[in-house]
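First the structure, then my questions, so here it is.
A single protein chain has been removed from this complex, and every other one stays in its place.
Moving on to chain A:
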């Protein structure tokens, strides 16, 4: 049975707020402290420690790429965009950084908690998807290896049986079919090498 994921405990998490000194920063810090997070405000640059932050809030109005110690869209933590002017160019820039949630300025008495939860969830989902895509790409790239492994196992006879054998080997070695195919290809190449050395 799948249970809806529980609301995470945010106590002790660290949030960096990249925004020039402004009452908006105070409003965000107040809410973050009430929720139990540690906060660091900074401008115009994120300090090196920001790489270990759990959340980064950044100003979409005056922000620029060089403020971040990572390439646009590659932040290693959930980002929350602080949007004041809804100028399309600024929203486009915030999007290029793949903000996971946003807060509209001026920030009042609420909004930070839901932004944290939404940012965390969509960041995790994005990370999970990227991981899955990378895995699938890798498996697609291994098609040729599988063909070679099946050919090696069938020795020109029954391909279906050879494929079934490959699968059962993967199962007994407790690895993926692709990984098993790689091993078989490697073993075959070794054997081939050995054969040649015998001949020599």
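Keep in mind that, in the parts below, a residue touches a chain if its C-beta (ideal position, glycine included) is under 8 Å from a C-beta of that chain, and two chains touch if they have at least 3 such contacts; residues count from 1.
Methods note: contacts and distances are computed from a predicted model.
Not shown: a single chain whose UniProt protein name, out of "ABC transporter permease", "N-acetylmuramoyl-L-alanine amidase", "Cytochrome c oxidase subunit 2" or "(2Fe-2S)-binding protein", is "N-acetylmuramoyl-L-alanine amidase". Among A:52, A:95, A:110 or A:171, only A:110 touches the chain that is left out of the view. Among A:34, A:95 or A:136, only A:34 touches the chain that is left out of the view. Residue positions on chain A in contact with the hidden chain: 3, 6-7, 9-12, 30-31, 33-37, 108-110, 113, in rising order.
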